[in-house]
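Only one protein chain is missing; all other protein chains are in place.
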Amino acid sequence: MSTQKGLLNQRSVGDKAFDTFNIIFMVIVGVVTLYPFLNVLAISFNDSVDTVRGGISIIPREFTLENYKTIFAYDTLLTGLRNTVIRTVVGTLIGVFTASMLAYTLSRIDFQARKWMSPLFAMTMYFSGGMIPIYMLMRHLGLIGTFEVYLLPALLSVWNVFIVRSYIDGLPLALQESAKLDGANDFVIFWKVILPLCTPVLATIALFIAVGHWNAWFDTYLYNNQKPQFTTLQYELMKVLQSTSTGTNYRDQNAQQAIASVSPESIKMAITIVVTVPILLIYPFLQKYFVKGMTLGAVKS
Amino acid sequence: MKSQASDQSSIAKVSSTKRFFRTMIQQKYLYFMSLPFVIWIIVFSYVPIWGWLMAFQNYRPRNNILNQDWVGFQHFIELFSDERFYLVLRNTLAMSSMGLIVSFTVPVIFALLLNELRQQFFKRTIQTIAYLPHFVSWVVVSGIVTKMLSTDGGAINDLLMNLHLIDEPIQFMAKGEWFWSIVTVADAWKETGWNTIIFLAAMSGIDPELYEASTVDGAGRFRKMWHITLPGIRTTFMVLFILSIGHLISIGFEKQFLLSNPLVNDYAEVLDLYALNYGINLSRYSYGTAIGIFNSVVSIILVFLANFIYKRVTKESVI
Partner (left out) sequence: MKKVKLGLSLLLVMTMLFLAACGSNNNTGSSNSGSNTNGGEASVEPMTIRLASGDANPQWDNMQSDIGKLIKEKTGITVEQEFPVGGSDADMFALMVASDEYPELVMPKGNVNKLVDAGALIDLRPLLEEHAPNIMKVYGEYIDRLVYSAEDDAIYTLPLDGVGQTYFDAGGGFQIQHQVLEALGYPEIKTVKDYENALKTYLEENPTTEDGQPRIGLSLNGGEWQILISVTNPAFYATGAPDDGEYYVDQDTYEVVMHYQRPEEREYFRWLNHMNDIGLLDKESFVQKYDQYKSKIASGRVLGIIDQDWDYAEAENALKAEGKYEQTYANFPVTLDENYKDASFMGTGYLASYGIGITVDAKDPVRIIKFLDYLASEEGQVLVNWGIEGQHYTVDADGKRVIDPEYQDMKVNDNNTFKKQTGIGNYFMSARYGDGVLDSTGNYYTTNFPDQIIAQYSEADKKTLAAYGKTVYKDFWPSDDEFEERAYGAGWTISFDTASEANVIFQKSQDIMKKYIPQAILAKPADFDKVYDEFMAELDKINVAKMNAEYSELIKKRVEMWSK
């Protein structure tokens, strides 16, 4: 009795020490990773001329709301916001659905086509035909200057397919078998049995896909720069953010003027905040899906 | 006799094709669920491959692809005879290998430690904070890093001097040999929180009964980590790791470019930047495409090689 208790006590002391160190460590991590963000936030609230002096850490030296006012004065921003929200929501739903469905089919070892289908998809992560052929393809498909160009080429992310597949591989086979015995077809098994069990990984890829859509601007630049009604938030902000990083053609007056009147640092920071805060709020929302464990009632029966 | 044997084999052949179609019909739902994507990927990923022809020509945008000057492997030869190519290749592989190792160890450890936190609120908060740097652009992060390592009032030098570890500030950003480490550490700082998400998700998929059972058996937390958690995320880990090997060569150039300066450029320039400078910026589309092909071929070889080794050892396949 006493030895057992002693054992328990010993564990608690070691445990306690570990826990304390862990907490201290996490606090340090928190501080270190929070710093760049607070720095950006501080500068965004700082007067633009004063910002040039540098040396601002996490508190603004000369507080101002000017930077945000300047940004929100761009009315194209609202259109961009609307489009970005739509593409993020729709694109995420589509992306999660497609990735998980394909992941399920590829997880089935008995699937006839698996042997060739899996590498077929996998390889595409490592090559690209290049910008010119892709652009011409979009043109042939009539996707230039449309909203669909944001969704169709991004329909499926092979990377996410493999992530989900690895997760499904970790689920007990018994589950699928029991569903089959109940006479369900493959789609139903996917929909009713597998999907609900994959919430953690689905939440994860939902986050990845959402962030991808939210931050996207290059496709707007390539395909939709003639269509202001399809502009995206990041693209609009990128335009304001233009930094002159040329370095080759600086000798004419226009370039020099551009360099001398570049968007101040503080505005760039305000843009960063405006663009990232909404997407930051998604993760806490998704966190509840990272529920530990799963209901194994189905297996037991 | 002969006819009977050939009859038998033809019967066998017929029934194997029959079996093939029978299985196909049996698995029709699986086909419905996957074939549309096969078509999609052929259209969006495989069709554009015709662009690779450019690498074998002296491509001029004015003309149609078939109406160009064919030069065979000339661009590849030029690429492989350029000293700079080997320099940037070395830099690329060095930084991406270091990055690969770090991004597959640190986030796992971090995830394990996070899991050990009992206070849910604290855990969630730290998780959220930790991934914030992912959203801060490299422009900002590189500015912060440069300032911290500067000799003119930089935090790191100040700290080291105050602790009397050094007498004079060290100009970290001027030392080429340190560049790779600086990039790796900066990347870890920026991306660890984000990379942890997937491992946490995988960990939450582990059956809690396993943990309960092991507690009864008297296992301490480290034992649990080693015998339950790590094996539990092994599949996810290996899939991600092997797939990431394919990205060793094509890692973009933004962070290296932003953190570099003329003094360390020999260590900082990576293949993608080289491709930009000597390819598309000089309107040498063919040369740029040749580099792209090189990247792709190497990436695919690396991935399939890694997968092959994995298959040999574990009998499973990632692809």
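For reference, chains read A and B in written order, and residue numbers begin at 1 within each chain.
Here is the rule we use: a contact is a pair of C-beta atoms (placed from the backbone, for glycine too) under 8 Å apart; a residue touches a chain by one contact, two chains touch by 3 or more.
Note that the structure is a prediction, hence the values are computed from the model and not measured.
Visitor: Considering the complete complex, which visible chains touch the unshown chain?
Guide: A, B
Visitor: Of A:Phe18, A:Tyr68 or A:Tyr221, which one is in contact with the hidden chain?
Guide: A:Tyr221
Visitor: Going by the contact rule already stated, which one of A:Val49, A:Ala174 or A:Leu281 would touch the omitted chain in the full complex?
Guide: A:Val49
Visitor: Considering the entire assembly, which residues of chain B contact the chain that has been omitted?
Guide: Answer for chain B: residues 36, 40, 58, 60-62, 84, 142-143, 146-147, 150-152, 171, 173-174, 261-263, 265-266, 277-278, 280-285 touch the chain left out.
Visitor: Considering the whole complex rather than only what is displayed, give the residues of chain A touching the chain that is not shown.
Guide: Residues 49-50, 52-55, 90, 93-94, 97-98, 131-132, 135, 139, 141-146, 148, 151-152, 155, 191, 195, 217-218, 221-222, 225-226, 235, 238-240, 242-265 of chain A touch the chain that is not shown.
Criterion: only the chains that are shown with their structure count from here on.
Visitor: Using the touch definition up top, name the residues of chain B that touch chain A in the complex.
Guide: Listed in rising order, the residues of chain B that touch chain A are 20, 23-24, 27, 29-34, 37-38, 40-41, 43-52, 54, 61, 110, 113-114, 116-118, 122, 124-133, 135-137, 139-141, 144, 147, 189, 193, 197-198, 200-202, 204-209, 220-221, 232, 235-236, 238-240, 243, 246-247, 250, 285, 288-289, 292, 296, 299-300, 303, 318-319.
Visitor: Quick check on the complex: what are the chain A residues that touch chain B?
Guide: It comes out as residues 11, 14-15, 18-19, 22-23, 25-26, 29-30, 32-37, 39-40, 54, 98, 101-102, 104-106, 108, 110-113, 117-130, 132-134, 137, 141, 153, 155-156, 158-159, 162-163, 165-167, 169-171, 185-187, 190, 200-201, 203-204, 207, 243, 268-269, 272, 276, 279-280, 283-284, 287, 290-294, 296.
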